[in-house]
Structure formats: C-alpha cells, structure tokens
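Of the protein chains in this complex, all but one are displayed in their positions.
Our next item is chain A:
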Amino acid sequence: MNENILETKDLHYIYADGAVALKGISIGIKKGKCTAVLGANGAGKSTMFLNFNGIYRPSSGQVLFNGKPIDYSRKGLKELRRKIGMVFQDPDNQLFSASVFQDISFGVVNMKLPEKECRRRVDNAMEQIGITHLRDKPTHSLSFGQKKRVAIAGVLAMEPEVLVLDEPTAGLDPIGVSELMKMLRQIQTTLGITVVISTHDIDIVPLYCDYVFVMYHGMMVLEGTPKQVFTQKETIRDINLRLPRIGHLMEILKYKDDFDLDDSINTISEARIALKDWKARYLKR
C-alpha cells in the first residue's frame, strides 16, 4: 500500500534568474503524520512547498499527490489547491481582507459550495483554531500571532487533506510557539489531516513531529524520525543546524563528563526518565 500522500521524484527547480533552488529532491510525505522540513535559511524549503501545490512548476522531475502526478490544467490545479492548503510565513501577505470573517470565507467561497455549507465551514474552522472571538475584529488590529491563526483558519476552512505551513512558528513568542504546535498536532490527530511544516526551530521537531527531512542547498541530506536524524550529529552540524538543546546536553554529559546516558534523547520528558533511571542505578551501587 502506498501511504505517501505527497511525493516528489527527482524534483529540480531553477528560478527565472538562473538560481538553482532545488537539486533533485525525492521525498515521500506520509499520510496523516506531522512532517517537518528542517533547513537553514535559503535551503529551498519554501520553493519546495510552492512546488507542492503547483504555484511553481518543476524545471524537471515530478510531484505526485496521492500517487498521481500533478495535473497542471486549470481544473486540476484548482482541485489540487483545495486539497493542499498552504499557509504562508507572513500572515500580512496572506490576509487580504480587513474583516477576519470575510478573509476566512475567501477560500471556501472559491470552492463554489452552497452558502450554508460555507458558513458552517468558516464557523467550524474558527472554532478549531480558537479564534471565534476575533470574528468581528478588523484584521489590522490583530497581533502577529492572531493574524497567523486567522491565516491558518482561512486554509483549514477549505478542509484540505494536507496542511502545508511555511515557518509557522517564526516570529511567535515561546508560549505562542507551543500553543500553535499543540493546535497543529490536534488538527492532525482529530481531523486526520497531514501536516507539513518547514522550520529552523530545532527544539520543536522532536516534540511535535513524526518525521523529519533535512535540506541543505536545495538537496535532501537526511531523513527519518527525529531520533534517527539527530543521531547524525556530524551532518547536522556541517549544514549550519544544531542538535536540540536537550540532545546537546545529553551528548556533553555522556562524552565529556562520562555519564552513562543515552545520547539520542532530545526532549525534556525523555531526559527526565533517563536521569531518574540513572539516579536509581547510582543509588543502588
């Protein structure tokens, strides 16, 4: 069974000015999971995302959705963009209306559904994202985090199969980041929507993501579960990324201070268990 909802095969993309952004990307994004694409600035994450929903056309190679190559006809693209919802990094570039309600309704209305269904979906999306209280507010009075949520609601209202978010946590405060990621996790588990995020916020990856792709200069250099990826310490450091803080701490404790610990641990809760375990062993001695 093919469980990849989104696939690329040897995807190349060259910009009109000759800049080569993607150099042969072949990945498979698993259905119903939360996938992260890690990479430093300019690694090609955003370019790849715009290839996913046909805003950009590959210079060579293929993008497959549900096992079928993307149909770039007008009708095909419309269908594709309904199923792959894209949330852009800067909500100010995405929100065009001064009314929160009207902005969220835009995508749904473009799907030409009956008005009643449109209203139901807009209300639903606002509830899922927890922004019902912002309904009557003007867009320009919202905070950055609130705008981000409105942008997500506008895409979620279209009830896509895949939700692609470009740097969803960039510019948010620490509480905002964890709230947003929890919300995305909830959307993914309760609605069964596949979530794809790009980020260079490394610490959120082991906490909220099932699978990671690591990009560097338009190439895919690593992939696997967060645990598998972050054991490739050399590669991670070579491409201007770093380990999760906890992973780094565990590494130092193990190799510099001779603690008998598992250095593939990347989250606080795992570290806590490991340290408690270590304490028990230590006391027994």
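We adopt the following convention: contacts are C-beta pairs under 8 Å (C-beta built on N, C-alpha and C of every residue); 3 or more make two chains touch, one makes a residue touch a chain; residues count from 1.
Convention: contacts and distances are computed from a predicted model.
Visitor: The complex lacks one chain in this depiction; which UniProt name from "Aspartyl/glutamyl-tRNA(Asn/Gln) amidotransferase subunit C", "Glycerol acyltransferase", "Cobalt/nickel transport system permease protein" or "Isoquinoline 1-oxidoreductase, alpha subunit" does that chain carry?
Guide: Matching the unshown chain against "Aspartyl/glutamyl-tRNA(Asn/Gln) amidotransferase subunit C", "Glycerol acyltransferase", "Cobalt/nickel transport system permease protein" or "Isoquinoline 1-oxidoreductase, alpha subunit" yields "Cobalt/nickel transport system permease protein".
Visitor: Taking the full complex into account, find the residue in A:Val37, A:Leu50 or A:Ile131 that is in contact with the omitted chain.
Guide: Answering carefully, the residue with contact to the hidden chain is A:Leu50.
Visitor: Among A:Met86, A:Ile129, A:Ile193 or A:Met250, exactly one should touch the missing chain; which is it?
Guide: In the complete complex, the chain left out is touched by residue A:Met86.
Visitor: Among A:Asp71, A:Glu115 or A:Asp262, which residue is in contact with the omitted chain in the full complex?
Guide: Among A:Asp71, A:Glu115 or A:Asp262, only A:Glu115 touches the chain that is not shown.
Visitor: Give the residue, chosen from A:Ile70, A:Ile131, A:Val155 or A:Val177, that touches the chain omitted from the document.
Guide: A:Val155
Visitor: When the complex is taken as a whole, what residues of chain A touch the one chain not shown?
Guide: Against the left-out chain, chain A lists 50, 53, 55, 78, 81-82, 85-86, 88, 90, 92-99, 101-103, 105-111, 115, 118-119, 122, 136-141, 154-155, 158.
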